[in-house]
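Every protein chain but one is kept in place in this view of the complex.
So, chain A:
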Amino acid sequence: MSAPLIEMRGISKSFGAVKANEAVDLSVAPGEILGLLGENGAGKTTLMNVLFGAYAPDAGEILIQGQPVRINSSADALAAGIGMVHQHFHLAPRLSVLENLLIGIPGKSGRIDRAGGLARLAEIGREHGLTLDPGLPVSALSVGEQQRLEIVKALFRGARLLILDEPTAVLAPTEVDGLFAALRSMAAQGLGIIFISHKLNEVRALTHRCVVLRHGRVAGRVDTPASTTSSEMARLMCGHEIVPPARGPSTPGAAVLTLQGVSTSHHSGMALRDVSLAVRAGEILGIAGVSGNGQRALAEVISGVLAPDTGRMTIAGKAVTRFSPREVQALGLGRIPEDRMTTGLVTNLPLADSMVLPRIGTEAFSRKGLLKPDAIRAFAEEQIKAYDIRCPGPMTRAGALSGGNLQKALLARELAFDPKVLIVSQPTRGLDIGAARFIHEKFLDMRAKGCGIIVIGEDLEELLMLCDRIAVMYEGRLAGTLDSADATVARLGLLMTGAGQAGEAA
């Protein structure tokens, strides 16, 4: 292969005593798609932040086309032809696609070059199949389209190397195919691409070569990802074998959560239309669907944050009347939210505070309005130990924990009080194999104990492995429910597009 487009040599970076990167070498050739693999906390993001100029490395150098360069800011990185698509997009929601594209681009004599921008946008669209309506405000775009805009932005600024941090985590399966086609087309034109992912099948399908990080160091390199098995790669990432958990036969009991004819209105996303479902004790019900088809409204209704206009809901046989989070919690609902950082935890306060948040008013943690600091601390310490949450202690700022550890903390907080029903959204999004495996096992344990679990997700493989039944949401309705024995990715995929309505209410 030709001379590397970019080369990182001996990169080391520490935060206090933590060595996030240690002597990492990495290079990308023109036309190459490099997979960057590693568990959460292995140092992938730090490494890419060094490359993109957010952190200065303690040691090591970066070469672009053989020339050593210093990258001190994202502006330097962009000037050096490095573009990055972060997990969290950096877009101005009220501005149009074209305006977002032109942010920071100097126009001719102080005027914005709209015509030039439009032409370039159309050209990029044609070349790689990355089409976007230039006039639409970003707020009207789907997550997949926003991601496409981020990629187009990078290309627009002349990126020759594109870094994508977990790009598929936010995409529906059909969108993933489109992304991969675009990335391949870009590589065919000589761009270099660094693809960060946890999903080994995707890495095997897309990349030409892989670098695996573990504890900040290069744990291995895979030169032929397509012919390397996922379990081999997983072993490089974790340092040991990962066996997927087996779901035993289920013996469902009485319904612990029912929705009857639930409809909502005035929801910022898709509203619910006449949704009826039942989750039985000892059963895992999956809710599949492309995001934006009413899953959020469903989760909000069940969590007691959104009261439906019509319809009834029961938890453990008791009717929910007020639809407040406190009421549904008291009836036995546990909740693992999709967005850990925004609706789950309080990142700026000690982890212990987040862990007792929903139950702070109960006898366990307070009495007559006075907190029991010792009980709170003891509870947090106990859960940290039981769930192997990696952190310096219960008083650590929650925001300092990695995604996997935060998810464990949320799980610990909900499961500690033996919920009768658990509602979970995207339980393993952004988690590495080890952490995901742990979460899955806990769900299966809870199922065996007679908890009814409802899992909202987009990862069909995960749903098929975990769930007893899978319902598909489409445009605010349940488009159909399949027993997982009968369900396949293809059948579910069909229902997700609104085609082939099948079955009755779940």
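Definition applied: a residue touches a chain if its C-beta (ideal position, glycine included) is under 8 Å from a C-beta of that chain, and two chains touch if they have at least 3 such contacts; residues count from 1.
One rule holds in what follows: contacts and distances are computed from a predicted model.
Chosen from "Inner-membrane translocator", "ABC-2 type transport system ATP-binding protein", "Anti-sigma regulatory factor" or "Electron transfer flavoprotein subunit alpha", the protein name that UniProt gives for the omitted chain reads "Inner-membrane translocator". Across A:357, A:375 or A:465, the residue that sits in touch with the chain not pictured is A:357. Touching the missing chain, out of A:371, A:386, A:448 or A:489, is residue A:371.
Among A:163, A:345, A:389 or A:422, only A:345 touches the chain that is left out of the view. The residue touching the chain not shown here, chosen from A:197, A:329 or A:405, is A:329.
If you put the missing chain back, the residues of chain A touching it would be 15-16, 18, 54-56, 61, 70, 72-73, 303, 305, 324-326, 329, 335, 337, 342-349, 353-354, 357-358, 360-361, 366, 369-371, 373, 396-397, 400.
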